[in-house]
Structure formats: structure tokens, C-alpha cells
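Beneath this line is the structure, given in C-alpha cells, with notes to follow.
With one protein chain held back, the other chains of the complex are shown just where they sit.
To keep things simple, chains are lettered A, B and C as they appear, and every chain counts its residues starting from 1.
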Amino acid sequence: MKFSFTDEQLMLKDSAEGFLAEHAGSGVVRHAMVSQSGIDEALWDKICTEMYWQAILVPEAWGGLGLGLVESVIVLEQIGRVLAPVPIAAGVQSVLALRTVAHHDLAQTLLTELAQGKLVALAHTAARPHWGAAGVEVVATETNDGFILNGEARFVASGHSADALLVVAQLDGDLGLFQVTPDQVGVTLSKTPTMDQTRPMGLLQLSKVTVAAAQCLAQSWRQHLDAVLNLSRILIGAEQVGCAQASLDQSVAYVSERVQFGRTIASYQAIKHKAADMMLKVESSRSLLYYAACVGDEALLGTASEEDLREAAAMLASSAGDAAFFCAGTGIQLHGGVGITEEYDIQLYFKRARSMEAYLGRPDQQREVLATMLLDGDDGHAA
Amino acid sequence: MKFSFTDEQLMLKDSAEGFLAEHAGSGVVRHAMVSQSGIDEALWDKICTEMYWQAILVPEAWGGLGLGLVESVIVLEQIGRVLAPVPIAAGVQSVLALRTVAHHDLAQTLLTELAQGKLVALAHTAARPHWGAAGVEVVATETNDGFILNGEARFVASGHSADALLVVAQLDGDLGLFQVTPDQVGVTLSKTPTMDQTRPMGLLQLSKVTVAAAQCLAQSWRQHLDAVLNLSRILIGAEQVGCAQASLDQSVAYVSERVQFGRTIASYQAIKHKAADMMLKVESSRSLLYYAACVGDEALLGTASEEDLREAAAMLASSAGDAAFFCAGTGIQLHGGVGITEEYDIQLYFKRARSMEAYLGRPDQQREVLATMLLDGDDGHAA
Amino acid sequence: MQLRFTEADERFRGEVSDWLSDNLAGDFSSIRHRGGPGDEHVFVEERKAWEKCLAEGGWTCIGWPEAWGGKDATIEQQVIFNEEYARAGGPGRVGHIGETLTGPTLLAFGSEAQKQRYLPGIRAGKELWCQGYSEPGAGSDLSAVRTRAILDESTQSWRITGQKVWTSLAHESDFVFVLARTDPAQKAHKGLGFFLVPMNQPGVTIRPITQLTGTAEFNEVFFDEAICGKDDIVGEPGAGWKVAMGLLGFERGVSTLGQQMLFQTELDEVIRIARENGSSKNPALRQRIAEAHIGLRTLRYNSLRMLSGGDDGSLSREAMIYKLCWSSWHRNLGKLAMDVLGPEAELLESEPYNLGRLQSLFLFTRADTIYGGTNQIQRNIIAERALGMPREPRGES
Partner (left out) sequence: MQLRFTEADERFRGEVSDWLSDNLAGDFSSIRHRGGPGDEHVFVEERKAWEKCLAEGGWTCIGWPEAWGGKDATIEQQVIFNEEYARAGGPGRVGHIGETLTGPTLLAFGSEAQKQRYLPGIRAGKELWCQGYSEPGAGSDLSAVRTRAILDESTQSWRITGQKVWTSLAHESDFVFVLARTDPAQKAHKGLGFFLVPMNQPGVTIRPITQLTGTAEFNEVFFDEAICGKDDIVGEPGAGWKVAMGLLGFERGVSTLGQQMLFQTELDEVIRIARENGSSKNPALRQRIAEAHIGLRTLRYNSLRMLSGGDDGSLSREAMIYKLCWSSWHRNLGKLAMDVLGPEAELLESEPYNLGRLQSLFLFTRADTIYGGTNQIQRNIIAERALGMPREPRGES
């Protein structure tokens, strides 16, 4: 039991923090967020070639770093802290999906390409309003030599810029996982304009799209979708902790400068206690984040159960979702009038916090998942 | 529209405040709460003979003051503020029940006796955990010349000291209302030891109790029970507002005296803002209290609908229940170490607040009542 | 204590509602429900025309004395007018600063000449006003204003220099009232003046402040030797603080009931969506919707108590909690709206950044707990003035 970073992990954290401080300032974010892709290509190239974060979870056999969830959340926490406009979370999510079918040739090819910086996005739901299996609206029909895909996936993280897509589709009462490329006939890929401009999302529409049998990565993938989404919640949790931390840091910096009634407003107890509550939420979520990342790594190794992973993800999503929203919202309040202007960054964190909180299920919905585990089964487990 | 007290109402408020300040100090409460009855008989006599509050809602025809709910909540707010150990709330509740059957000779007799200071208590539920019709566990069986009652009622407000009881019983798929006296064969009446010692409750057990036909006040009383309980919620709401106000007052007084780090702790913003939040809740609940009392008076006159009454009662119970608990709980916190000692009164308000919050349904249950009205019907009304 | 309006009041309600349904029609239909907080920058020309139409009908400034064109309307009538106006979807009033702030201030503190010069323009809906109170360094702490006013005896005019901020509708207004320092040797509340300044002059520059919504309701206003007449000061030089504080008192009042009708429209919309998209089955959202309903009704009865003069004949307690109550309620409604919308909450109406009505509500309500006294300042006020607790010490600046 050593619930702190190893030296290597500390180095990774420090290097991520330093790199992003140098290369991902507020100007970079603001420039990217009004661009078509929402991505800063130069920054992304630099990350892919110098930092190699896109390969962090890709096994070494396919050119990756072969690291784990703990290392992933270390990087994503820093990404969330500066709102870095790069599609790393989307890529890591796809790596997680592909690792469930790693025996498949195509999966290996895609993992190799992901490690090289190609963007593969996971298109799994139309979220009306379900994020899991019940939300899958793409339907696959088997043909003689492959499949036909029809339907729509929304909220595809960084999807509009993807080089390839992993599409989850209804198939024979289960779910199939398919690879589709944007240039295929019948594929329409567009950017979804969203309230939070720092985490762009794509809309994928499929109309009679023919996919070869080889493009089918799995035919009974339903059981894996839950696990991938729970692991994704851990990734989002990392960004949320970063977002909450940044909201706290920026607010403390602002109130320490601002003078009213002849005192910096940081000297007022009402302000100090709000900041203390923010820190309490940041640190509490961070503790659950590291726990969940450890469980995630065990789940990837097969030493943690589905229930353990579900529980860890739900606890984190509830806690970090609330923490990020609370800290960013309180941050606006502590900024006072300037907090609601476009000029200050705190509003970017606020919109980002809201977007992340809703993604894959709100905190109250996560608590209901836990309640089911705690209260409804015969033995305290889910029915 | 004049949402403030008339001169007469202001006089009533002032006289209640003055009378109780003189006669119902902390010593009186503390003495009564460890006595068998839980009632200060001398104070109760004085109220019945000098203030006549027990008769406030009794129509003039039967010797009462013929006043309304607004006047009742004015008095009960002051009662709640000092935790006066008198069974006035129980009596008023019975008056409300009897007014639904005011054509009945026995009801008129009981109303007259209530106006003279006799204590009649309403025994309507076993609360396992339902407070309404579903909680009625006394069963009435019709015989040739009357009824046999069997079963148990719990949480009978001031019931152990009652001269007579109004018992609600299951009867032919509806509810009957019966009068029972403690000395009847088969009636066992005892005091229920409770965590809050300032609002004593009785346990009524009925074993083959024979009641004459004339003791049956109503045979189809189910529709009235809801209304009586909603009106009772308004009475409780008044006590809750008084309890919240007293918690605020005592806390502000304490923090204004207590010095730490060379300042009265009332000068710390953390303390001031807590007190401000308390006041906000007190005043907000008070506004809903006066509104609900007006609706209650209209309901008694037949000019407000069942839904209006249910809505007003649910809003008040939710708001005032939360306010009293918040204010008393925060009050303990503001008192610091002495807040948890027996010596200071704030803990009495805390226990009282909890007891009242749970009585007739918790705040979250009241909100669910409103949610049903707002969200589940075809037209926004209850299904 | 009486909940219902009198029959006479109800007849008055009928008059208002009839006039509105006859007049808020035709060309004016397009501005129904528009121009409220967070939406103040839209349909300004149409709303100016509407203000004049309203004035011609006799429906501006109804609470003013008849001598100045008002109706001497009772509190109840003003409540009713505001309720019916909101119920009819009456657009955000471009004249509301003049009617509810400048007018009452002049009636209380102004000279006869000032009244004659300014009240008729406001009453006619022809001269619009904006406010010049806050400065970048004087937000919560209004007494820190640094804008200077110097009397130029040669031209018999005041020359005003400084910067104001959070001024809405600045570029549409004819006049601004400005709190400025007449005596630079004095600090805090002392040595201030309250000035009536024309906007259309070279010394006044306006810069919109873009908000998190992407729109710009507020402005910065720069005064660089801006000019007003020697007599355009309300009260004596040095007495500006008293006038300014009196004016803040007028902000509370009958318009709160109209505001609540807008809130009700918003809550109704949230409830409609919840019923439609199935959010109404989510237990956590059910609790919050019920809370929102309770909260809004609480605002109503808080206001009615306040307007009825309070239990003890004073406005104090209910009035002091009102801002904190409504701003927190409204902010929570914004978040509730997003959660009820579910995943759809994130989708814009269109690019580049066109927010839907509820998204706007969500983002803009974050301002509610800040402007006009932050929630923290409100709690100070409650603790110090209503509960008599010690004042916050000022720093040594």
C-alpha cells in the first residue's frame, strides 16, 4: 500500500505541468475554441512527437508507452487544468475500447496508428438521454460479406476531426463495434456547436454505410461498453479535478489582488471559507480519482471486478462532477463582476465543468447507480 | 390584498409574546419536560382562563372565540418560540377535526368542552411509517348497537394526558371517527418516551373497546382526514417558525457575548453570514406560514380547494421544517462547546426541530407531494 | 391579513389586461417576452417605440403623483400592473431606469427646475436613462468612486472625468446619472455629488463589455471632461451619498412582482420540458423542481409582506433578504434548467455562439448573485442592519 506517486509518476506530472504551462496558455485555448476543429494542431503535433501522451495507454507491442490509468489521469488532470485544446481524452477512450478487442488485426493496426498520433474517436450513443447501451441508435445489419450501418451518434468526443471512428451499433440483440472512416460513402461527420467551446463534439450520421466484415471489431461488445464507459468516467474525472483546481487557483489569485473597502477581498472570511470549501472538494475528488485510477488499472489487468470498477467510477463521477461545477461556479462568484465577462478565464472553466458533469451521466445519476448497488440487491450488490 | 396583520392580530401577537415571556421561561420548560405529563398545569390553567387560546378556533356558538387559522398561527408561533409546555397544538388539531362534523351533537359538546379547557386529542395513525389514511391501524367493527375498536395509535400529540380522544379507525373501506375516553374498558393510554422531551406524545391501545353508536362522529371521514392533517401541518409550521426564530435570537445573543481572539465572535464574517442565512430561512418560512394560514382560513370557509390547501401545507412543511432544523443545528454550531451541553437551551430547540420536522412527513416527502402536483397530472394537477 | 385583491383592484386588473391585449399586438407582437435581463440588447428600436405607446396609453410611471403625469396608483395597483404586464409578455422596459430610479430620486431630492426639465421626458417614454454608479475599483464598495466633477464657473458647468462600469443600455440612453467626487480632499462617503449628465456629447465614450454569453448588455462608460450644467446636480455638492443611497432604496419595490411573473414563465418552461422529455421521472430533479416551486412562491409572499409594510410597519427585514433570495433562486433555476434538458443542454441553437433561451438563463443568472450587491454583501447587510452584528472593519487604504 503506497497511495502516492512513484518517482516516475511525479516526473510525469511535473513534465506535463511544465510543458502545458509553456505551450497551452489561455491564448491558445481561446484561439482554438473559435476555430473549426477546436483543436490546436501545432500543440497536438508537439504532444504527439515530444510528449507521446497519445500513446500512454497503448501497449508497448503496438508502439505505445504501455503505461496505465494512473499515468493517464496524471496527464489528463493537467490537461483539464489548462483546458488544453487537444483530443487526447478522445484518443485514450478509443485505446480503451480497442484494448477489449486487442486480438483483432484491425485493432492492432488502429492502436499502432493511435500511438503515432492518428485520431480515432468512439461513437457510441445518441444520448436521448441514455449514454450506455440503451442510447445506441446506430443499427447494423449483416449482409453476405459484411454489414450495413444506419443511424446517428451524437456527442462524439473530438469526433468531427477524427481520422477514423469506432462505431457502436445495435446488432442481433447485442452490440457490435465497427471501424468507419469519414470518407466512406454514406458517412456524414460534422461539428456540433456546443455551449462549452473547449471540448468540441462531433455528430456522426450513417446512411446505408457498407462496412466489410474485417471492419467489424466485435459482435458481442455490450459487456465491454459498460467497462469502457466506466474507464472513460475516470478519464473525465481527471479533467474535472484539474478544472476544479484551476478554478480554485485563479480565484485565490484574483481575490488576493482585488481591493474593496480598503482590504484585499482575500482577507474576508466569507471569501476565505469559500476557498477552503473549494479546496476540500478538490482534494477529496483527487483522492477518489487516484483510487479509481488504481481500480481501473486492476480492471485492465483483470484483478478488479466489474462491480469494483462501476463503484469507483460512480463515486468519482459524482464527486468530481460536483467539485468542478462547485469550484468553477464559486470561482465566478469570487471574481465578482469580471467573472461574468468574456475577458477572464473562469467562465471557460465554468462552461467546461457543466459540459463534463453532464457527459456520461450527471452526479445524481451516478449516486443512483451506487444506491442500487448498496440497497437493492439481495446481498448488497446490484440486482 | 393586505399581507400584514390587522391591528387586532398585532395585539394578539404582542399579548402572546408578553404573556409567554413572563410565564413560560426556560425553567418552566425544563421542569415540565421531566414531569410525567410533560405539561405545566398551572401555565395551562392560566392560558385557558386568562388568554383563552384553547378556544381560538372554536366557533362562538360553542363558547369559542370564533377566530381563524391566522390567529391560531400567531399564537402557535409564540408557543414554539418558548417551547411552552402546554397542549394547545393538540387541542387545536382536535377542534379542526370536530369542525368537520360540527352538525353532530357530540361534536358540539366536545367543542364546548375544548373551549373550557378540556383536552381532547386526535389519535389517527400508527405511523409505520404513514401519517395519513394508510397509517390507520385501529379497526372498527360494527355491532348491533355500536362498534368494537381494536388496534393501536401512536404519536398522539399530548395524548397520554387527554380527557377524551378522537380515534380514527378503518371502517368498511373508509375511515370512521370515534370518541373514546381513557377510562373505558379495553383502553390503555400511556406516555411514549421520546428524544424530544418538549412535545410529549401518547400511545393509545384499544382492545375490544365497545363504543356506542352515539360515540361515532362520522363513518366516511377519509376525505376529511387529509384536510385536517394539512391544516395541522400549518399549525406545526407556526411552531417551527417560532423555533427557528428563537434559535436565531439565542445564537445572535450568545455570539455577541462570546469573545475569542480578542473579538466578540459576532464580529467574524463566518458567524455573521450563518446568522444571515438563518434569518433568510426564518423570514421565508414566515411568509409561507402566513400565506398557508390564509389558505387554511379559506379552506375552512370552503373558498379554497383541497389542492390549494395541500399545496400550501406542503410548501410550508418543507420550508419551515428545513428552516427550524437548519436554524437550531446552526445555532448549536454558533454556540460552540456550550451548545452541546444540557445547560443551554439551544439543544432543546434542536431536538424539538427534529421532532417537528418528522411529524406528519419529512420535508423531502412534502416536496414529493408537490412534484406529483406539478409533474404527474395531465394538466399539472395531481393524478 | 387578507390574501385576495378587492373587487376594485380586480377591475383595475381588467383595465390593464385589456389595454395590453389591445396594444401589445400587431407590430409589437414580435417583442413579447423579449428584452428582459440577459436579453436587454435585443429589439431596442421596437422597445423604444413600445415605451412611447405605453406612455400614450397612460401606463408609464403610474406610481408617480398625478401632478407629474402619474396615477398616484396604490401599491396594490402597481403590483397588479406589473403582474399583468409580465403575464402579457410585456417586453423589457427601456424606460425603467428613468421611471423607477431617476424619477423617484428627483421627486425626493430634486429641485423644482430639475423635475420640470426631466420628469416629463421620462413619463412620455421619450428620454431614456442609464446609471453611472460602479467603477472598476468601486464595485461592492461604492464609496470608493474616483470619478471627479469640477465646477467650471466660467462656463457655469460641471466637468466630469472618470470611468463607470456595468452600465446597461448606455448607447441607447439620453442621460446618465453619475456619482462623482466634488471634493478630492474628502474620502469615502464624503465629498460626493449626484449629477444628471447628457450622454450625447464628445466627452462620453461607451465600450460594450462582452459577457460569458457572448452578448453585451453592459458597458463601460468613459467620461473625459464630460459636461453638465451647473444646476444638474441633485442636492448640494458633497451630499451625493445621501441621494445615491436614497436611490438604491427605490430599487426594491413593486417591480419585484413583475420580475416574479417572468420567473414563473421560466419555471413553467422547465416544467414543460421535464414532462415532455421524461426528466419529470427523475427523483432528484423532482425534488429540485418542487424546491423551485416553493422558492418562487416564497419570493411572492416575501414581496407581498414587504409591500404590505411588514409585520411592524417597517420594510426592513423582508426587504433586506429579498435580493439574496431571488438571486440565489434564479441561479439555481438556471442550473436546474440544464439538468432537466439533459444532454440537449449542451447543444447551441446555431453557430457561432447563439444560445437558447435556457442556456442564456443558465449563464446569465451567474451575474444575478453579483450585480447590485453580491450575495456576500447582502449577507453583511442582513447581519449588520437586521441582526445588529458588528460591521466589517475597513482596511487602511
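Keep in mind that, in the parts below, a residue touches a chain if its C-beta (ideal position, glycine included) is under 8 Å from a C-beta of that chain, and two chains touch if they have at least 3 such contacts.
Treat the numbers as computed from the prediction; the structure is a model and nothing was measured.
Although one chain is not drawn, the whole complex shows that of B:Val95, B:Ala275, B:Ala358 or B:Leu375 it is B:Ala358 that touches it. Considering A:Thr188, A:Gln223, A:Ser256 or A:Ser305, the position touching the chain not shown turns out to be A:Ser256 (whole complex). Summary of contacts with the chain left out: across A:Lys46, A:Lys118 or A:His273, the touching residue is A:His273. One chain of the complex is left out; on chain A, the residues touching it are 1-6, 9-10, 13, 70, 248, 252, 255-256, 264, 266-267, 269, 271-273, 275-277, 279-280, 283-284, 286-288, 290-291, 293-295, 298, 315, 318-319, 364, 367-368, 370-371, 374-376, 380.
Contacts to the hidden chain, counted on chain C, fall at residues 283-284, 286-287, 393. The chain not displayed touches chain B at residues 34, 127-129, 131, 154-155, 192-197, 201, 259-264, 267-268, 270-271, 329, 332-333, 336-337, 339-343, 347, 350-351, 354-355, 358, 362, 364-365, 367-368.
What we mean here is this: only the chains that are shown with their structure count from here on.
Centroid to centroid, with C-alpha atoms defining each point, chain A and chain C lie 41 Å apart.
Chain A and chain B have centres, each the mean of its CA atoms, that are 52 Å apart. Multi-chain contact residues of chain C (touching two or more other chains): 376, 379-380, 392.
Looking at chain B, residues 269, 273 sit in touch with two or more other chains.
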